[in-house]
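Only one protein chain is missing from this complex, and each of the others stays in its spot.
Chain IDs A and B follow the sequence of writing; residue 1 opens each chain.
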Amino acid sequence: MSEYIIRNGHVFDPVQGIKGDKKDIAVNDGKIVDKVGSGAKVIDAKDKTVMAGALEVHAHVAGPKVNAGRWYRPEDKHFDSHKKPGMTRIEGGKSIPTVFKTGYEYARLGFTFAMEAAMPPLYARHVHEEIHDTPIIDEAALPVFGNNWFILEYLKNQEIENTAAYIAWVLRQTKGYGVKCVNPGGTEAWAWGLNCLTIHDPVPYFDITPAEIITGLIKANEFLGLPHSMHLHQNDLGNPGNYKTTIDSLKLAENIKATNNFGREQVLHSTHIQFHSYKGTNWGDFESGAKEVMDYVNKQKNLTIDTGNVTLDETTTMTADGPFEHHLHGLNHLKWFNVDVELETAAGIVPFIYDPNNAVFASQWAVGLEIALYAKDPMRCFITTDHPNAGPFTRYPRVYSWLMSKKVRDERLNSFKKADKVISATTLQEIDREITLYELAAMTRAGPAKCLGLSKDYGGLKVGMNADIAIYNINPDKFPSDGPSIEKAFANVAYLFKDGKICVEEGKVVDMGHKQTFWVDAKVKENKQVMHDVREKFLRYYSVNEANYPVPESYAPHQHIISVDASGVR
Amino acid sequence: MPKEVTDVICPFCGTLCDDIVITVSDDNKTILGVKNACAIGAEKFNHQREPGRVTRPRMRQADGTFKEVSYDEAIDWTAKMLVKSRKTLMYGWASTSCQAMSIGHEIAEKTGAIVDNCATVCHGSSLIAIEDVGVPSCTLGEVKNRADRVIFWGCNPAHAHPRHMSRYSIFPRGFFTVKGHKGRKIYCVDCRYTDTAKCADEFIQVQQGFDYELLNAFRTAARGEALPDTVGGVPREKIYEIVEDLKQARFGVIFFGMGLTHSMGRNHNIDIAINLTRDMNDYTKFAIMAMRGHWNVTGSGQVLGWQYGFPYAVDLSRRDQARHQTGETTSVDLLNRSEVEACFYIATDPGAHFPVDAMISSSRKPTVTIDPHINCTTEISDLHIPVALVGVEVGGCAYRMDNVPIETRKVVEPPEGVLTDEELLTKISKRVDELIAGGGT
Partner (left out) sequence: MNTVTLTLKKVPELYLECEQVTPDTFAGKTLDQIAGITGYHGKEMPTMGEYFTITGESGATAAETKIVVNGDCTKIKYLGAKMTAGEMVINSACDMYTGAWMKGGKLTVNGDVHSFCGLAMAGGEFIINGNAGNYLGAAYRGDWRGMSGGVLRVKGNAGSDVATFMTGGEMIIGGDVDIHLGTHMEGGKIILKGDANRRIGGQLVKGEIYVFGTINVMLPGYKPVGEVELEVDGTKAKFVDYIGDLGERHPKRKGETVYGHLYMKK
């Protein structure tokens, strides 16, 4: 492995509290080290910004619905398929990039890790096939549990230990990373064409409420001591007035303590909260609920959130919230894709155009920015676009430009056709805050790493951590003042180091790195009840045999297994 | 001692039954027995031990006969053909694994080829319809556990997917369907009284080529609008009656096949059937699914999807761009219009399925066929390269008709010295690299 010394860059690292000081970073054998020999290759980072590699905490980048979104939208890449010179493959797709483009683009933006946010266990092999084919970045995937029959049955009787044992079994079968819960109960209801819109709506047949599912999954997550918090997409996404259900859901985490060995302090991650922060009773009297939601989040310290920023593009929405996609299709009449997955979950897809001329979409844009700007603790609020739902991740540089420059954001706000309406429905215009580079490093590096339980190796530049380093052509002393310049600077790193190797140089991919698949192996006490239930459900209700359910080793040739031991937990 | 291998995945149709039990000889070389498979599936396994299997590549000679050649010679010839050709058709893929496809795509991207799969003469029209209007669907287990109305439209699983009805769609008892067949109402819509129709509670005979009109009538009836006396031979009263019954379903599902995809209007028949399904979701829960035929054709669409964003007919001939247009970059159109200069067939038999004109055009071009067996296509090829049977002699990932992937199992060793698709394609890819580095284009 080569040695490097990155000289004179402005370093931003919340892990060590470094706020733009000029500092040298030494790299040896894939790790950040104290010092290197005189033969180390020198990277001149003078007038550049140096941060750890960024971590994507929530994106839909691999798996059955992502891919359905790809292939059923040929129009999404008919004019957007190209090959850049060099070692890269053909890359295509605006809203849902192909696996190659996904890997390259994340790397060009300075990312080194991405979490696939929703893996249907039955389709885990598909998810891993795509992860396998996605170059450069490390990835992991969260299996969905919020509508799983085992979970519904165990939690109906508050059997946390059985729930935990089943989760541990699924993580091993699917090579999954943690617990994802999407529209708890609502997606099972959707199998009959119904939904659960509040946390107290009973789930048909199973006689349980979303509140019980959420609470039970948080407890099971802590029972196991998994690296990541329970990752929640609340009920009633995208509807005016839903902020109350959001706060109700978040309150369920009160008084639950984080129990883990990964330095994670929170128990619940609430994702794409922009979509869950709406006041009003319909789209006519719609107002932002960002302030109310963030007031709660700011004071409730055992929560983390991500934003779900609307980027005002044509994109493709996709979620395991099946009933929501059906609802959305009823609004825009664009092609609707749905898959219900036996015993486990569902997924829907609808293309969507966030037209800036539309007051609702422009307001959603504003709500997403409000969320980030109201966040008092950048270590608990992460920037996402819920890719590709609120917009493609390739728009992060633009989102950063809106957050980091009031001027840029106000220009956008005031140029909306219905600017008056957006200004009156939201509080964005009153906010002066500009996110700093240091805060950005927390919101995209140190924060997500901690929330994912990866803070030992990721998200910082401390000696001993992974040499995942992004160097941007940004001089903090002369931070660009216009949107396009900010975007340009964040869109193509000067250098991206992944595990101590240069993978991107001036925006050009030069090495495919050594991509790893992360998953969590949770050990629990032998649980005969759960194993009996598994056997029975496969014999009677699944359409595949139990022996053909696991993800074979060969699908993740470079796996990074995180072990937890809950066998002693009572 | 012969031994049993359980949970084996059948390598025949898109139903991908994964409960096959195979008895294997002591030396892991011969299949002695097949349990649980349908007649066609069992035959697929039994092929393995048939005498006279080709185990070395065969090259066509000037006099028209085949001569055995080494794998190295075959690989070199194939790589040279691909590098020289300005536009190559690489068709097939449905009987191989996703891992092998991936290597094939890399070759196509390097040499400027079009990658197309069997959907092109099968459910391609369904894929076009889904591209146009999406699709509300589900996994097969959902049908087993929930469906109380099942419609087979223009498909005949009794012959084409023999275990579909017992595993998923008519007979099984599931979680919410404890009465099994008795709790389901089965409709069959077809222009012929098929063996599937015999299993149905109600058979609706539609005049051939009038499926679109009948589906249009169903949608019109569902909205309470007036109808003519008969549509496609079906009386108005019957249409209203069925639509009302479908609205009463708790969970309905439509399965469709070649009767819709290959009768007049093709994709439009699927398109409107999808729209009927969508309409039904305003009243209850409804899903629709294509009866994908050829084993892993679904997988080919998936791999092409995540690598290039299109499900079939992916034109990589420019090498810096992926394009897709049914009617242009589809195999039959490419052959009929002589848009390609060479043909590379793998894991399927276009000679048996393509229109005659297309195969005449194909036979005039340099052609390589990669297939475990002698088939119609090998006989009009310049080079036949035999390989191991995927799902029998080598594992690999395959996708079921509902897009559920299953890693298939190796049950016996391939004949000695016979390469797998993955091994062969890797070698071809390497040789292509050498030729390009050496100044080929």
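The rule we apply is simple: a contact is a pair of C-beta atoms (placed from the backbone, for glycine too) under 8 Å apart; a residue touches a chain by one contact, two chains touch by 3 or more.
None of the values given here were measured: they were computed from a predicted structure.
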Contact partner of the left-out chain, one of A:His333, A:Lys478, A:Lys528 or A:Arg570: A:His333
Touching the absent chain when the full complex is considered, from B:Thr220, B:Asn336, B:Asn375 or B:Thr426: B:Thr220
Identified contact with the non-displayed chain, of B:Asp18, B:Asp116, B:Glu131 or B:Asp402: B:Glu131
Among B:Gly41, B:Gly92 or B:Gly112, residue touching the chain not depicted: B:Gly112
Where the unshown chain meets chain B, residue by residue: 85-87, 111-112, 128, 131-132, 212-213, 216-220, 222-223, 225-228, 231, 264-265, 268, 271-272, 275, 317-319, 324-328, 337-341, 441
Touch residues of chain A, complete complex, unshown partner: 72-76, 78, 333-335
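Criterion: only the chains that are shown with their structure count from here on.
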Footprint of chain A on chain B - complex, ascending: 6-7, 9, 18-19, 98, 102, 106, 109, 127, 130-142, 144-146, 167-168, 174-176, 250-251, 278, 281, 283-285, 287, 301-311, 316, 319-324, 397, 399, 402-407
Touching residues on chain A, where the partner in the complex is chain B: 62, 64, 66-68, 70-74, 76-78, 81-83, 89-90, 92-93, 96, 98-100, 122-123, 125-126, 129-130, 133, 149, 190-193, 205, 326, 329, 334-343, 346, 349-350, 540-545, 547-548, 552, 555
